[in-house]
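One protein chain is absent from this view; the other protein chains keep their places.
Think of it as A, B and C in the order they're written, each chain with its own count starting at 1.
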Amino acid sequence: MDQPEFRFYKLSFLLPGLLGLLAVILFPLFFTVRVSLSGWSAVSPGLDFDGLANYRALVSDVRFWQSFERLAGMAVGTVLIQYILGFAMALLVWREIRYRRFFRVLFLVPMMTTPVIMSVIWRTILHESLGPANDFLGLFGLGPYPWLTDGSFAMASVMMVEVWQWTPFMFLLLLAGLISLPREPFLAAAIDGAGPVRTFFNVTFPLMAPVSIGAIIIRLIEASKIMDSVYVLTSGGPGTATETAGYYIYIRGLKDFEIGYAAALSVTYLVVMIVLLTVIAKLLVRTFVGRGT
Amino acid sequence: MSLVVQELSLVRNGVPHLGGVSATFPRGQLTAVIGRTLAGKTTLLRVIAGLQAIDGGMLDLDGRPFGRLPAWKRDVAMVYQQFINYPHLSVFENVAFPLRKKRLARTEVERRVREVLSTVGLADFGKRRPSAISGGQQQRVALARALVREANILLLDEPLVNLDYKLREQLRDEFRSLFSTQEHSVVIFNTTDPAEAMMIADQIVVMHEGRIAQIGKPADVFEAPVSVAVAEIINDPPMNILAGRIDGDGLLLGEGLRLPAPPRLATLPRRAYRFGVRAGELAPADEAPLVGAVTFSEVSGSETTLHVAGEKGSVVLQLEGVFVMPPGTRIGVAIPADRLFVFEDDGEGRLISAPAAIGGS
Amino acid sequence: MMPRFYSALKYAAVLIWSAFVLAPFMWALTTSFKTANGVTGGPTYLPWIQYKPSLHGWESLFGGAGGIDIVQPYIDSIIVTVGASIISIVLGTLAAYGLSRFQYRAGFVKNSDIVFFFISQRIMPPIVLAIPFFLMLQFLGLLDTKTGLIIVYIALLLPIAVWIMVDFFDGVPRAVDEMAMLDGCTPFEAFFKVVLPNSLPGILVALMFCLIFGWNDFFFAFTLTFTDTQLLPVAIVALNSSVTPWWSLSASALISVAPLVLIAFFVERLLSRGTLAGAIR
Partner (left out) sequence: MARIHLEQVGHSYGGGTYALEKADLVFEEGLTYALLGPSGCGKTTMLNIISGLVRPSDGRVLVGGTDMTDVPTVRRNIAQVFQFPVVYRSKTVFENLAFPLRCRGWNTTRLRPRVEEIAELLGMSKRLGQSARNLTADEKQLVSLGRGLVREDVAALLMDEPLTVIDPQMKSDLRRRIKQANARTRHTVVYVTHDQNEAMTFADEVLVMRAGRVVQRGGAQELFENPRDTYVGTFIGSPGMNFMAAERIGGRIGFAGVALLPATAANEVPDAADLRIGIRPEHLAFSNDGEQGIPASVNFVQDQGSFLIVDLTVASQTIKVKVRREVRIPSGPARLSFPAERLRLYADGALLTP
């Protein structure tokens, strides 16, 4: 349907959405690029032209690159954990289990809840003296642990909350994938004499490869924006222990009001993310699906 | 009064789908387009329907060009290979859909839908959803929706290929009466089955690799296929083609199969040719020049097809009736020399000599 | 072998995960009935036995002392989320249909690039957009208004709608819309009369995702609204000051996640019917 008669219609379908999005997004994007070339800050507000000064500065901004590394570790780590747990839970409630539908609903619930609000609740749970986390571990003679005040513990806490919040999303995508799988390959494997482990690695997992890739990429994209939980739980602390790239930009931009510098950080961040995610997507497709398809 | 297509060409990603297709499809006649999968049959129909852009060429109906009209203004009805209906509408509403679109009076719509539903044998199925009836019935609904419009052009893209063979036979028999209501329409019917094409068509268009290989009356195409490709396409099982030559001692086929040259062929220049013979014109014989083992026998309708591999060549025979012939059975095959087709021994394989036409309607 | 053992292991795993999932809710539930006394003495769980339950936390949400009025933020949240979701679904469905059915070409840009452009909006961290959005809304006079937030949320939700609906339409046979056009429908009529009625499952799925992501946003609501408009998450997080009223916080958290938990039931139904599988891939 690529004849000229269709042109009017084909544009009518696409343009409202595309132009709408462009209108909302284009200004911020160009504005950010422009601001990144200025020295706009609390001291000298205004759109002057500063060339690439901000970019030159950020190259040697160790705190920024460290926050980037931290973000990468956090995103990859939580997504991996979410994938494994989500897949495991999806497998468990996929078929023969009692109260299957009840568990399915239950496992979906966390993703339906507002991250920032649940983070507030988690903050009370992880409260060193008044929260139930240390109280519970105390039963086993463990702790008390400085959940939010020690660097490594704070990191673990943020990741745990992320896992709690977003494993359901992984679970949802993977379970939807599992439910749509055809029956025959499993019958064939049973007839061939394969046990559960062989069946998983030769049938379930390969069949789920496309869904897995999709789910992991989507989650990586969302996880890279990690913000709400950091903001509520640790505010990037203690020190910079849980500071992610996004949070660092937030501090430089909205707290220190170095708008120009924050914009340069944002642009750099965007470029790096798009490149990284594209590369990761390609790599995932290659390892899961192999060449040729 | 006809649909004329001229020099239609279409190349996508370097693959030629249509390579200069020209043909005339008269109104009130059924043209069968026959060819293998990917010969360009479906593309041709989609171009006529306006669903596919072309690189060049002309389309006109009764002398009026319509190549620039959008699909929804062309008055073309189409039936697909897959059983395509509107899933959310009942059978009745499916058939009524194109009429309601034309804003016909309600009573008129009712009358015509009922009429066509009873023609296709679905009078009692009006209230059902397409998903609640069998595949054969779904295709009847699709047919009804195409017929009810009495469109200028009715396109059928292998409509029977996904039905099993008894249903196919049944619907094929009904086509005669189904299309009798479409006396002003151009009807074009795609198929890969020569018997289907021969039975229902007034005119046959043979397509091969995006081009038209031959156009003619069914019997003419069958009796005198212009090339090896057409000979293979218009026969089921495909015509046996054996390489060989004519020399001083007569005909030499396959790997040393000697036949006396009948008068028709004796006068041809002595050189290499390709020889063709229909599977149905080969017969088992005790003393025969070609002896071989049956590698496979298959039943098709009321016929048995034997694949015979011999030292001097391999052929396919079609026998009337159903027989059990276990693989490995050795049989002799008589080759009637006077029934041989002779083709050029080159890439195109043009017809040089065809046996005398026999019978037919 | 030992099917009983495996079965037990399976249930144990499911139950442990269930406990983890439920823990914050149980904690919030019990905390919401506490008063300052019930909190400061260390963690307690059982009402009447370990602490004296009070409705104070819940009352504070509706204008009671030491709390917030949660009704207005609630209504604002619903208006903004539903409004932005519906607009995104309408625009997204149209665009997705176009992208699924037609070939677009502008220079080197092709369909897949346009789809990628839509989806890539999700990569933008909120912080990158916050300042320009702030200035843009200020310029338009829409700062601290619901309309302003709806516009911003469309940018967040439209990619989701496009992503889900492109996949969905790719799975709907083209022959159906082609047939409608041959039956005399313009592409618009074909879309509205034939494609849309058969696309409700996909639209439902897209709508749910939009609602979830819209309802759960915090950052934009936080940076782009202040006093006139206040969405639920912002209102609740505002309680999270140095002296946190845990009871009000817990009660408001529970009340704010409730509607979306209902959606979980709905998602599960679509999931078990296999509708979701067709829509997400």
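Basically, a residue touches a chain if its C-beta (ideal position, glycine included) is under 8 Å from a C-beta of that chain, and two chains touch if they have at least 3 such contacts.
This structure is a prediction, so every number in the text was calculated from the model and none was measured.
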item	value
Shown chains touched by the chain that is not drawn here	A, B
Residue, one of B:Ile54, B:Met198, B:Ala261 or B:Ala354, that touches the chain absent here	B:Met198
Contacting the left-out chain in the complete assembly, out of B:Asp124, B:Glu183, B:Glu298 or B:Glu311	B:Glu298
Hidden-chain contact residue, picked from the options B:Met1, B:Ala132, B:Ala272 or B:Val322	B:Val322
Those residues of subunit B which, in the complete complex, touch the missing chain	36-37, 134, 161, 164-166, 169, 192, 194-195, 198-199, 218-219, 222, 234-236, 278-281, 295-302, 307, 318, 320-324, 327, 358-361
Hidden partner chain, residues of subunit A it touches	182, 184-185, 187-188, 190-195, 198, 202-203, 205-207, 290, 292-293
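Going forward, only the chains that are shown with their structure count from here on.
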item	value
Chain-level touch network, classified as line, ring, star, complete or other	complete
Euclidean distance of C-alpha centroids - subunit A vs subunit B, Å	56
Centre-to-centre distance between subunit C and subunit A (centres being mean Cα positions), rounded to whole Å	15
For subunit C, residues contacting two or more additional chains	178, 186-187
Residues of subunit A touching at least two other chains	1-2, 6
Subunit C contact footprint on subunit B (complex, rising order)	49-51, 70-74, 76-78, 80, 82, 84, 86-88, 97-98, 101-102, 145, 149
Subunit A-touching residues of subunit C, taken from the complex the two chains share	10-11, 13-14, 17-18, 20-25, 27-28, 31, 39-40, 42-43, 45, 91-92, 94-95, 97-99, 101-104, 114, 118, 120-133, 135-136, 151-152, 154-155, 158-159, 162, 178, 186-188, 191, 212, 215-216, 218-219, 223, 232-233, 236-237, 239-240, 244, 246, 249-250, 252-253, 256-257, 260-261, 263-265, 267-268, 271-272, 274, 276-278, 280-281
In the complex with subunit C, residue positions of subunit A that touch it	1-2, 6, 9-10, 12-14, 16-18, 20-21, 24-25, 27-29, 31-32, 35, 85, 88-89, 92-93, 97, 101, 103-118, 120-125, 129-132, 135, 164, 168, 172-173, 175-177, 179-180, 210-211, 214, 221-222, 224-225, 227-228, 232, 245-247, 249-250, 253-254, 259, 262-263, 266, 269-270, 273-274, 277
